[in-house]
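Below you'll find the structure I mean.
The other protein chains are all here in position, but one chain of the complex has been omitted.
Coming up: subunit A.
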Amino acid sequence: MGRYLSMKPSAKMSKPTSLFVIFFSLFVMSEAVFEDQVGKFDWRQQYVGKTLFAHFDSHSQSSKMLFLATDKNIFASFNSRTGDLIWRHVDKVGPEGTIDILLLHGQDALMVVGDGRLLRSWDTNMGGLNWEAMLDTGSFQAACFVAIQDTVKHVAVLKKAVISLHYLSNGHQKWVENLPDGDAVQYQAVYSGGEEEVYVLGVVPNSHLTIIAYSLEDGEIIKQRSVEAPWLSSVESSCVVVGQGMLMCVDPATLALYTLPIQAEETPQFNQILLQSLDLEVSPSFQPVLVSSQPHPARSPLSEFFLQLGPDHHVLLQLNADGYTIAPLRDFQPAFLVSFATTGEKTVAAVMTPKNETACAINLFSADSGRRLLDTTVIFPLDLNGGKPHKLYVHAFLKKDDSVGYRVLVQTQDHALTFIQQPGRVVWTREEALADVVTMEMVDLPLTGTQAELEGEFGKKADGLFPMVLKRLSSQVTLLQAWLAHLWKLFYEARKPRSQVKNEVTIETLSRDEFNLQKMMVMVTASGKLFGIDSKSGSILWKHYLENVQPNAVFKLIVQRTTAHFPHPPQCTLLIKDKDTGLASLHVFNPIFGRKSHIALPVLPRPILQSLLLPVIDQDYAKVLLLVDDQYKVTAFPSTKNVLQQLQEMSSSIFFYLIRSDQGNLSGFRLRKDLSTERIWEVVLPTEVQKIVAVNGKRPNEHVHSQGRVMGDRSVLYKYLNPNLLAVVTESTDAHPERAFVGMFLIDGVTGRIIHEAVQRKARGPVHFVHSENWVVYEYWNTKSRRNEFSVLELFEGTELYNSTVFSSLDRPHLPQVLQQTYIFPSPITTMEATLTEKGITSRHLLVGLPSGAILSLPKMFLDPRRPEVVTEHSREENLIPYAPEMPIRTEWFINYNQTVARVKGIYTAPSGLESTCLVVAYGLDIYQTRVYPSKQFDVLKDDYDYVLISSVLFALFFATMISKRLAQVKLLNRAWR
C-alpha cells in the first residue's frame, strides 16, 4: 500500500457537496478487485468440521492423500504432508446430507448419505463422483464390503428391515431382501469374511441373537439361527468379529467375554469366559469396549483384539486357534488410545500413553505378539489450551529395510487434527473447530511500548510543571530513538532481497499499525474453543479450549474494556448459557493474549434472561455488564463499590427490555436503586396470530455523521435517530400462502412505544434484516410471486428537529414519518450486514451473503425509499436513482471474487482507523477476511502517486518565481535609471 494522506473530507456530505456525491456514486459503480490485488488485503481459510471418519490412502505407498468425512456433511481430501485441502465436497446441511459411513477400498470411496438415502462412490484420485444409487427407505444400520476369491466386488448395506447388495463398479443393485421378523429383531451388523455368504446379526434385546446367512449369489437365506443371549442388549456396542468368524461380545454385568462361531452348522451356544479368569479387572462403572481389525474385506479379521477396561486401561488379547480360549498378550496401563494399522502382511497396534504434563508418547507394538517395536516412539505435544486426545488414525507403511514406519493423525476433543511423523515431528495442525464460528469480535491491537508511554503520560495525575516538562522531554527522546531505530531497520532491510524481509507475526510483536487496519479477531466456536486470529495474515495467535461446554450452549461475547486504557489490559467476557436450563457462566479473558483473567466472577445461581453492557465504567475503565436473572434481579459485573454507587445514582435512567418469544411478550423494566427492577411497559403480540422470530437493536459503536438529508430544494429532511429503537420481526402462524405475512414492528426499547407497525402480506420467512442509522432493510420470500424481495424502511423526523441537542425516548412525542419501498431481489440470501466506518461519513453498503458463497456489496443507495418513480429536477439534484422494481446483482460487486465462502453464516464488520475503510469478516464453513471501501479510498493516495512529478513541479515553480522576481527587480531598477 502506498502512502496515506491523513486528510479526510471535512465537509459534511450535506449542503454544498452534491457534486461530491455524484463523484462518489461514480466511484461506487466501478468497484472491483484488480488481479494484482488478489490476496493482498484478503485471505480465506477453508475448513471441514469435526472428523467422523478418516482413512489414509493405502492404495499406493507414496500417496499423500488423506480422506475425511465430517459432521458438517463434508467429504474432503487433504495432502497429508502439508495439511492443505486437495478437494472438498460440501453436501446439504442437516440430516439429508449426513454421512453415515465412509468405506475405502483401493481407489473407491464408498459413502452412505442421509440416513441410508443414497449410496455414493467417489474416485479418490480426482474427487469425482463415480456413481450414485438411491437406496430403499429405512434407517441405515451398517455396511461392509463383500469379497469373493480375494477380490472385492460388492458392498452390502443393512437397513432397518432390508439388506441390499450392490456392485462396486457401477452401483447397480444385485439383490435386495427383506429381513424376516423386522419388527421384533433389531438388525445391527453385517459381516462378510470372504466366503460365499453374508451374515446379518440382529438382536432381540435381553432375549436372543439372530444370525442369518444370505447367499451372495441370489440373496437366498441359507440358514437362520437363533441363540439365547439374555444378557445382550446391543450387537453394535458390545460385539465384534474376531479371527475366523468368531463373534466376541462383552457383558459389563457379568464381567465376561462371550464367544460364538457365526458360521457354525449346528445350533451354536455362547461360550462364556470370565474376565476374572484372565486376571482382568474392569474399572468401576465403566462400559468395557472391544476393538478389532479386519485389514482386508476378503479375509477374516485378526484374531488379536483390544479390550478397554477403563478410561486409560487397554489390554491386547488373542483368540487362540481352538476358538474358545483367550490369551492376554499385553496390558497397557495407562493408555488413552489404541488403534490397529496394517501394511502388507504386518499388523501393528499403536498405543498412546501419557508421558508427562505436556506430552503423550505413541508406540507401535506388533499385533500378533504384543512386543514393542524398536524406534517407533513419537511424541504428541499436549496443548494446555487444547482438548484431550480423542481418536487415533494410524497410517503404517513398510520401510526399505522391511521394518514398519508410521504416521499418525490425532483428533482431539476440540476437533483439532494433528499430523505427526516419525521421529516425533508435528507436521501440521488443523483447527477444525473454526468450521463452526458462533460469534466474533474485533479488538484493536495494543500500542507499542513507546506509544503507550506517551499515552500514559496523559493518564497520570499532574505533579508540578517542571517534572511534567521533563517527562515530556524524555518521552520525546524515546520516540526519537524509536524512530531512528526504525529508519535504521528500513535502511538495513532495504539491502536484503524482499523475500527474506517477510517478518512473521507473533504474539510478542503485535502492535497497532498507523491506521488500525490490523486487528485481533476473537472467534468463539460452537465446540467451546476460542481463537485469537491476526486479521492481516489469518494466523492463529492464541487458542483456548473451554472444557465442559454443553453442545447446546449459547455464547455472547462482550468487549468490556478496549485496548485504549493503557496500562489496563483489554478485557473480553464470554457469557456461556445453557439453552435448556438457562444457567450461565462467565469466562473473562484478555483478547490479545487469550489468557484467562483472574478477576473474581459473580455467582450466577439462577438462569440468566438478559445481559446488557452499560456505558458506565468502573475505576479501571471496564464497562459494566448487567445480568438479569429469571426473578428480574440484576447482577453487576464488575461489582465494586464504585460501580454499585454509580448504578444507584443512574438507576432511574437505566432501562432494559426482555422478550419471551414463546409468549409473544415484550416488556420493559427500569432499574431501582436497590438493583431490583420494576416492570414499566408491556406489549403482547398474540402467539395465535404471529410469532416473534428476531429482534435487533442498533450497534452501539455506530456513528452517524449527518443528522439529515439535503433535498433537492435545499431544505433538510432530518433523520429519526433513536438509539433505543428495536426492530421486531414476526412471522404469521398461518402458513397458507395467501394469508401468510411478515410483520415488522419498530418499538422504542425504553418506553415500549410502537413507533411503526407494518405488515408485508403474502410473505414468509426466513427474514434477514439489518437495522442501522434511521433505516431497516429486510428480505423475505414473497409467497404469491415466488421470489425474494427486499424492503427498506426509513424514518425521518421531518423538516424540523424536535430537540436537536439530545435524543431522549422519554421526550419525543411525535411519531416519525416512515417511508418504505420494496424491490425484487434475484437471489435468496443467507445473511446480511451493513458496513461500518469510524465516523460514519463514508456511504453505507449492505454486505449480503448469498447461498452460492459470494458476498455481495450492495450500495445502500439502491435501497432508498425516496427513489422517485418519475424523475424530477429535485430528485436529479439529490442524485436519487430512479425507481426500478428489480435490484441488480453485478458481478463486480462480489467482494470475494472467486474466493467463495461455503455456507456463510455471519458477516462481521468493524471500522478501521481510515474513514474510507471497513474491515469485513465472513464466516461459515470457511473464514474470509477482507477490506471494503464503500466510497472508494478517498483519504488514501494512490499506489502510483507521482511524488517526483509533484515535487519537481513545485521546485520549478518556486525557482521560476525567484528568477522572475529577480528579473522584475532588475527591470524596475533599469526603468528608474532611465
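Definition applied: a contact is a pair of C-beta atoms (placed from the backbone, for glycine too) under 8 Å apart; a residue touches a chain by one contact, two chains touch by 3 or more; residues count from 1.
The criterion applied here is as follows: contacts and distances are computed from a predicted model.
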Chain left out of the displayed complex - its UniProt protein name, from "ER membrane protein complex subunit 10", "Eukaryotic translation initiation factor 3 subunit H", "Protein cornichon homolog 3 isoform X5" or "Galactosylgalactosylxylosylprotein 3-beta-glucuronosyltransferase": "ER membrane protein complex subunit 10"
Hidden partner chain, touching residue among A:L583, A:I754 or A:L801: A:I754
Touching the absent chain when the full complex is considered, from A:E132, A:E682, A:E800 or A:E892: A:E682
Omitted-chain contact residue, chosen from A:H415, A:K577 or A:R812: A:R812
Option from A:F34, A:F466 or A:F491 whose C-beta touches the chain left out: A:F34
Hidden partner chain, residues of subunit A it touches: 34-37, 652, 667, 670, 672, 678-686, 689-690, 741, 743-744, 747, 751-754, 756-761, 782, 789, 791, 803, 810-813, 820-824, 869-870, 883-886, 936-937, 940, 942-944
